[in-house]
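Before I ask anything, let me first share the structure, which is written out below as structure tokens.
Rather than the whole complex, this shows some of its chains in their spots.
Chain naming follows the written order as A and B, and within any one chain the residues start at number 1.
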């Protein structure tokens, strides 16, 4: 089994694949900093779509998501976007907790483990 | 390798299996909200036993656990339950940190990655 990496810098890769699995770096709304959590969630999920496509996967093959919110009171605001984005019948497992993120302009960060396309 | 999901809603599945692995959604004490952390941990671990059985796994095949406590001062209280529950010689890797959870009636949430039965 080979390890494949994409968008690899000195700190992290955005994508690592191995053994049929895809790991994504924690994604934030790089195109919507300081926007509402709703807009940041939309932008983050768009970014995840793009990375999954690059990896050879897609949103209907996500296995697990961890969602960190800088303010847990935005839980429903995030969910309103998330619930629409998740394909019917293909929801991953998920855990959501509050945590201060590395950069204050971001209010939501999402970590993904997915399956490569069959 | 096929993806199998159980208890799948529009937001998440409680179980996803793939490639010999079992992922569980972050579990909380749905039958013991607002109870002590000891009671919540007991209830959460019972729920995990049930989900692992549904998935085709069991507590002696857990690979990794992440435990989020809403108040890290309950660390020993949670551990007292956890240490008894873990089968001798089959403890998974584990990380425990403090984080505010999505619903204030819960004080402990546990995320599990396990192996399917051999």
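In this section, a contact is a pair of C-beta atoms (placed from the backbone, for glycine too) under 8 Å apart; a residue touches a chain by one contact, two chains touch by 3 or more.
Since the model is a prediction, treat every value here as computed from it, not as a measurement.
Total copies of the shared sequence across the full complex, per this structure file: 3, with 2 shown.
Methods note: only the chains that are shown with their structure count from here on.
If you average the CA atoms of chain A and of chain B, the two centres end up 21 Å from each other. Every residue of chain A that touches chain B in the complex is listed here, in rising order: 19-21, 61, 63-66, 72, 75, 79, 82-83, 86, 88-99, 113, 115, 118. Interface of chain B with chain A (complex): residues 1-3, 5, 8-16, 18-19, 21, 23-26, 66, 68, 99-102, 109, 111, 113.
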